[in-house]
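After the structure tokens below, expect a handful of questions from me.
Removed from the display is one protein chain of the complex; every other protein chain stays in position.
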Amino acid sequence: MDNSVSSQHSLVSVRNLSFSRGDKKIFDDISLDFQRGKITAIMGPSGTGKTTLLKLIGGQLYPDQGSITVDGQNVHKLRRTELYNLRKRLGMLFQSGALLTDMNVYDNVAFPLREHTHLPESMIRTLVLMKLQAVGLRGARNLMPNELSGGMARRIALARAIALDPMMILYDEPFTGQDPISMGVLVHLIKSLNAILGLTSIIVSHDVHDTSAIADYIYVLSGGKIVGQGTPKEIQQSESEWVQQFMTGAADGPVHFHYPAKDYVDDLLSSGKRY
Amino acid sequence: MIQFLQYLGKSTRTSFTKLGRGTYFLLQTISGILSVLARPRLLLNQMYSVGVLSFLIITISGLFVGMVLGLQGYYTLSDFGAEETLGVMVAASLVRELGPVVSALLFAGRAGSALTAEIGLMKATEQLSGMEMMAVDPVKRIITPRFLAGLISMPILAALFSAVGIIGGQIIGSGLLGVDEGAYWSQMQANIDFQDDIINGVIKSIVFGFIASWIALFEGYDAIPTSEGVSRATTRTVVNSAFSILGLDFILTALMFGDD
Partner (left out) sequence: MQHTSTQDTLVGLFVASGIVGLFFLALQVSNLSSFVEEDSYTITARFENSGGLKPKSPVSAAGVKIGKVRSISFDPKTYESVVQMSINSQYNTIPDDTTASVFTAGLLGEQYVNLEPGGSDVFLQNDGKIEITQSAIILEKAIGQFLFKSAEDSAEEKK
């Protein structure tokens, strides 16, 4: 193992990962490390397969090549029961929250506890209220998921994700589509939960500002490759034009404003044909 | 011509792969039955939404179908002076055919489409995927209880449909048209065989419950996770269930009542 030094400290290590969907290569031989107790962010434009990476780590998808090791276990070589045991120690926060719509908030948070433990109902109640208190929504316990705002749904989902006291939480676009206040709440929550519970966090996001505020380390992906990596400061000072464009949000740069097309003037002059 | 062949080949391939996925899905579903039986609450909740909520539509339709049979049967039979056999006609057509078939079609429309939409939306809102990440097998936790509920509810609904229909036929036949009530029941009892008619009807309804629940759940589970995909899957559920129920009914009838 060439990276044996770094993988000692990392909870998750991705090695030479390739994955394609149809003809499109989503990842092309990439390697990443996620340190224990740290918040690591994966950034990149939409459609670079950031969510796919989380699904690969969670064992929901299988890579074409390469390996993913979580806490010393190769995710894709595990048997089903072992994989499920590993997943009990992972929390995942989906973009939509993925709350179960036929249960209220309380039952949603209690769901993993009821499925995986044989705790008495009184203890489940205590645990659920503690988790809800941690995300500040203890008062919303009787609401149904369709009565929640997007930000609240995400906080409930976060309470559910920490119900079994996982070692790691994967966040899928936690800030997308949030108003500034819920955004601030979520940023604060992710940061404080990580510190208090001693979690390891992986955040997938394209929100430059807020993510770099809380991340300890950032990988920037594009076109299936890692185009930049480092602490937020290093990334901001990166010399890569591409990373600069992404961080500043310039309209044109290495990523072109125009979708690939033939020459503009030619196109206008070639009348007669519809396409 | 080549385009047509290509199209034919492609659709054959896709339908075979779909059948394969469906079979695998069914096996997964069935493998979860024991774990569901260990938690009867899951089953009970689904019995409510699959069975109890279909109760009204089934009984009301059964009553009307029985009343129509009473009316039509009377007009036809009275031409031959055989009004007394009205009970036989009503009961035989209900118990053998209409009970299982019509209640299964109604079941596919009422409960089946609801199941597809529910599962499809759960998929679209990442609930199934989320469950998987919580180390809960969505097939065992979500699909199997609904499948079992459909399997149990269908024969109950079909029996209710037939029973209510026979009473409906009696209300019209002897209440309105003056067929002797004693003859209605005794002719029926003399000619309807428990094993050949009632049991075969129950077997039919179990088979239909199996196929309708399977199709509904698989279409939901296999739906493209967008709102359009879910609505298409719901339509497919109703269409495919109807085809399968009617086709299977023909095969079962030929097997059951073929050699007398």
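Which chain is which? They are A and B, in the order written, and residues in each are numbered from 1.
Quick note on the criterion: contacts are C-beta pairs under 8 Å (C-beta built on N, C-alpha and C of every residue); 3 or more make two chains touch, one makes a residue touch a chain.
For clarity, every value in this text was computed on a predicted model and none was experimentally measured.
Visitor: For the chain left off this view, which of B:A124, B:L177, B:I198 or B:M256 is in contact with it?
Guide: Considering all chains, including the one not shown, the answer is B:I198.
Visitor: Taking the full complex into account, find the residue in A:M103, A:L143, A:I226 or A:V255 that is in contact with the omitted chain.
Guide: Touching the chain that is not displayed is residue A:M103.
Visitor: Touching the left-out chain: which of B:F55, B:Y75 or B:F243?
Guide: Of the candidates B:F55, B:Y75 or B:F243, B:F55 is in touch with the missing chain.
Visitor: Where does chain B touch the missing chain, residue by residue?
Guide: The missing chain touches chain B at positions 44-45, 47-48, 51-52, 55, 91, 95, 153, 155-157, 159-160, 162-164, 166, 185, 188-194, 197-198, 201-202, 260.
Convention: only the chains that are shown with their structure count from here on.
Visitor: Would you tell me which residues of chain B are touching chain A in their complex?
Guide: Where chain B meets chain A, its residues are 121-122, 125-127, 129-137, 141.
Visitor: Under the stated contact criterion, what part of chain A meets chain B in this complex?
Guide: 55, 58, 60, 84-85, 87-88, 90, 92, 94-96, 98-101, 111-112, 115-116, 157, 160
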